[in-house]
Structures are given as structure tokens and as C-alpha cells.
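Removed from the display is one protein chain of the complex; every other protein chain stays in position.
Let's look at chain A:
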Amino acid sequence: MVQLVGSLRKELADSLSSCRVLVVGAGGIGCELLKNLVLTGFKNIEVIDLDTIDVSNLNRQFLFQKKHVGKSKAQVAKESALQFCPTANITAYHDSIMNPDYNVEFFRNFMLVMNALDNRAARNHVNRMCLAADIPLIESGTAGYLGQVTVIKKGLTECYECQPKPSQKTFPGCTIRNTPSEPIHCIVWAKYLFNQLFGEEDADQEVSPDTADPEAAWNPEEAAARATASEKDGDIKRVSTKEWARSTGYDSIKLFNKLFKDDIMYLLTMDKLWKKRKAPLPLDWQQLENHARPQEDSPGSGLKDQQVLGIWGYCKLFQHSVETLRSQLEQKGDGAELVWDKDDPPAMDFVTAAANLRMHIFSMNMKSRFDIKSMAGNIIPAIATTNAVIAGLIVLEGLKILSGELESCRSIFLNKCPNLRKKLLVPCVLDPPSANCYVCASKPEVTVKLNVHKSMVVFLQDKILKERFGMVAPDVQIEDGKGTILISSEEGETEANNSKFLSDFGIRNGSRLQADDFLQDYTLLINVLHTEDLEKDVEFEVVGDAPDKAPPPPSNQEETNSITNGNKDSAQPSTSSKAPAEADDVMIVDSDEEEEGASSSSSAAAATSGTKRKHQDAETGEASAKRPRTDQSSAAAADDDDDDIIALD
């Protein structure tokens, strides 16, 4: 005889009250999730978030109020949840999940882990921890009206990293420095400029004209000569932008004239660049001041931030923000650096002004602060309802897992509009693990193409192992028969190796490196493929799990769904100044192109022409185009998930 406690079978209700679950993130999805868990009857919940509350969270993170701005999200979320369920046992951690305290043993305490994250790095990390601990993980993401939930179980399903996800789009250096053609190029330039002047100087974030631009040279010899000249300096003392600015006392007008007049005039001498492009027009402060007209106030129907000022308005904004930032820097003392933060008004003003001035120079229409903030801050719009739906789905998947019904778990996509089968929520059978996954395969292996003479050990550690392969604390040995240690996760131990080149250690074409992250219980074997032949601005390439395998060609789907893989690669909290973006990350989303028409992606074509993605049958592993239609006689028996048209990965 069925016994119910509320809506649930008694056995399920009982297991809910005894099991422990972990919620990673207390933001948009996290608040909704915490509420659902508590109301559903989960009694032992731990929630972790490194972030603090911001006023822009309040439109959806409903456990927070205005008075909580600045406080820990995890802590306040816990307190608010306890208000409506005082008997729940909630533990809050104001901390990063990537802290080594949260080791495999920690994860093993839980029956279920649910991610409510907004960045790839943390997702990769939790993915590995759950694989290591063999705990089921429910992964999710939202962006605007779209959302997705999926279940990850070691050995049974794909892990988060089985499918390669494109990383954040970057632009070639010469586009940023010499030939911007879109507002985003100017915005990126402005952010680089901020760092060069006020923040941490980065060799990859040059703002001055790039004399080595291959496009600028009329012939190959000239290109070579330019390249050598720019590398060797000769008699020209290369002064960093920051040093130069300091030498002028951060004089805003001198800065203005250098960046927006002198440097532009220099670009104009690289005449080949302007043969087929509209040449930039240098600005002169004095001339602009003479011609300045009072800004006409636009009717007050829009937000102040949505107004677009005239050119003189941005000149003044530039001046004002430089002065403010200069004094911020002075206040911090010697050797101080500012970190760019979209929510810091002078920092945002600076980028708005500098980007617009540059746009104007390159004949682009200037943009409002509101729009620039979106682009510079990688803001993903977010609302309460999408998060509410996704969080509800997370709990429903969780109940299936706790009932031991893993085979009934699904990936579920939330669309903006119903698809051709009238589905707004599209459940899809979970895919089995990818045999070639460089994380969850039994002995993961990759091939990395790079120049061993030009790649430093610290580059391998930071850009390849941490950024690209998601390790947090890598240890690397060379498989040279001696087990030479290249990188140690213990601080200071291998620091001396950092600026040496890989070739200095005898690493060459065909060498193998063993990289471990002991916290993640993860070992990756790296085959080194030496090349002198990489594209400009590309410092390494991942080839695949065997040296002769080419990487999969990027599909249109990947490009259009650029939000799907998150604007945010790093795990810095949204309110920290280091955070590159603020987003409730989406993984892979079935887009709403059916409504908008065949704008750009292959999924639109697929949807409208009725082609179907091949599904892996979970039992046999065979790809089948279509499962046999079942009789529609009973709601429970009919399982036509696989007939659904879903976006290609």
C-alpha cells in the first residue's frame, strides 16, 4: 500500500530527511534551489559561495534584501531559509569550493551535489571532485530566458568535460591595437588601457600601435625588418605605458593627446593598413574644446546611463575619470594597482570614455555607458522566473537520484518558445561517457602543440594546465626515465623553473609529461608536439588524445551559443574586482532560433528541416536515430524524448 508524506512516497520522504546534500553557489539558481530543497523536505543542506550580495542581485536572488548588500550570500541565504523552515539543518560556507579544504573526503559526505555556479573553472573543478568521490552531480545553468539541467554520474553519463566547450573569444593583438572594426575591439582596448595605466601590466594587453603587424608591411622583407625592430628596440628605450603616464603625473590631457592623437597619427604612417579601410581620424583636445557645444539634454524618458553623449562629453568623462583613478591610486600608496570592476563608477566611466573616443576615431557610432557596461562586464541578463524553473527541475532530478532511478534522469532544456513538438521543456536521454574524455576516461591523455623553445614553465602551468585543463594545483613530472619534476604544487618548490623554457629541460617533440592534480584526484598525460608554426597570437593548441588526431571543426552552433559555455572562465566572485564577468552560466542550450528564423546556426536548420540528433542508446551504446514510437495510451509509458529535436553540441 502506497504511503504518502505530502506528495512523496514515504521511503523517499524518509531518505530526504536523513541525507546530506551540497549546493555550490547561492546566487540566482542557488536561492531558488535552497528554497525548493527546504520545502521539499531535505533536512541537511550545506551551501557554499564566495561572493557577497550586490544590489543588482535583488531582482532575482530573493533570499536577499537591500539591507544585506555587502554580506555573504551563503550566510544570508541560510538565515533567510531558516526563517521559513526553522527545523532545517543548514551549514553555510563563505568560501571558494576550490579551496583544498574541500577535498574528496569532504565531497564523500554527500549523497548529492548540486551546482548553482556561474563560471567554468568551478564547474570543471566540482566535476572532477564528484568523479573522484563518485557522487552524483546535478549541473545547471541559465541565461536570460534559457536554461538547462543535467545529471552527471561517473561511469554512467558524460561528465561536464566530455564535450569540449569553446572558451571565451579573444581578438588578435593587431585588431585591438591597430585596426579595430567593431565596438567590442575598442572596449577591449579600453580595458587593456586601464590595466596598463592603473592596474597590473600584462604583456598580452598592449595598447600602443603594433609595428610588427604583418598586414602593415608592403613586402616580406619589410615585415621581417619591422618585427626585428620592434623586438630589439635598438636605441629606443621601451618605456611602459604606466611609467610614461607616471612621468607626466597622469596628466589627462597629455594622456589624451598621446593615445588619441599621436598614436593615431603613428598608425596613419602604416599606410598599407588603410588602403582598404577607412583611416582613423586623430583627435585634438584643443580643437574639440573650441568646438564644444553644450550637451543637449535628451528627453528624460530613458535611463541616464542609456544616453549617448557627444564627443566632447566623452573627452570630459575621460579627463574626470583619469583624475579620480589617479587619486585612488595615490591613496593606495606606492606600487599600488587598481583592479578593473564594472561596478566601480570611475573605472566604468574610464572604459566608457576611452572606448567611445576610440570608436569615434575609427568612425564607429559611439555607445551608451549602459551598452558598454554590458560588453565590458560580460553581463548576462537574468530574471527570477528562469532560475525558478531550473531550480525546480534540479530538485526533481535529485528526487529520481535518491530514489535510485538514475535511468530516468534526463537533461532538460528550457526554451523561450515551444519547439516543433510543442515542448517548452525538452527532456533528453543522458549520453554515456565519452571514451576520449580527457577527464573521465580511464587514462586521460592529450596532445599539445607548442614551441618548446618559446614556452616557459610558468606558461605551461598557468595557461595550459590551469586555464585550459582546469587544474587548480598541478604537479608535473617529465617522463624521461628520471621522473624529473618540472612543476610542484608546493609553493616555492619549483619557482626557479618558472621562467625557464621547456626545452631547457630536454623537452622536445614527442616528450611526455605527467600532470597531476592531487586534490581533484586527476592525472593527465600530455604528449608534446613541437612546432614553430603556430598562428599569430596563438601560443598552444590542443590536438586531441592522439598525435595524429585533428581537433573537431568548430560548428556554427558553438559560435551562436557563445553564452552557453559561459562568459566567465575564472572563478572570481562577481563582486570581486578580478571577476571578468557576471553570469548565471549556461552550458549547452537549445536556442530559440525557431522563432527568430535561420539567423546563424546549424541548429536552426536542423530544427526547421526536422533532422534529428543521434542519440546514444544508454544500454547498448549504439547511436540510433529514432526510438520506436510507443503507444500514447498512457502518460507514464510514452517516452518520446528521443524524437525531440535538440541543438547540436
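Basically, a contact is a pair of C-beta atoms (placed from the backbone, for glycine too) under 8 Å apart; a residue touches a chain by one contact, two chains touch by 3 or more; residues count from 1.
The rule is simple: contacts and distances are computed from a predicted model.
S.K.: Just to verify: the chain that's not displayed, which of "DNAI2 protein", "V-type proton ATPase subunit a", "Proteasome subunit beta" or "SUMO1 activating enzyme subunit 1" does UniProt list as its protein name?
M.R.: UniProt lists the chain that is not shown as "SUMO1 activating enzyme subunit 1".
S.K.: With respect to the chain omitted from the figure, which of A:282, A:313, A:418 or A:432 is a touching residue?
M.R.: With A:282, A:313, A:418 or A:432 as choices, the missing chain is touched by A:418.
S.K.: Can you tell me which of A:47, A:217, A:255 or A:393 touches the chain that was removed from the display?
M.R.: Residue touching the chain left out of view: A:393.
S.K.: Would you mind spotting which of A:18, A:65, A:109 or A:167 touches the chain that isn't drawn?
M.R.: A:65
S.K.: To test your reading of the contact rule: which positions on chain A touch the chain that is missing from view?
M.R.: So the residues of chain A touching the missing chain come out as 1-9, 32, 35-36, 38-41, 55-56, 58-60, 62, 65-66, 83-86, 144-145, 300, 302-306, 374, 379, 381-389, 391-397, 399, 410, 412, 414, 416-418, 421-425, 427, 595, 632-637, 639.
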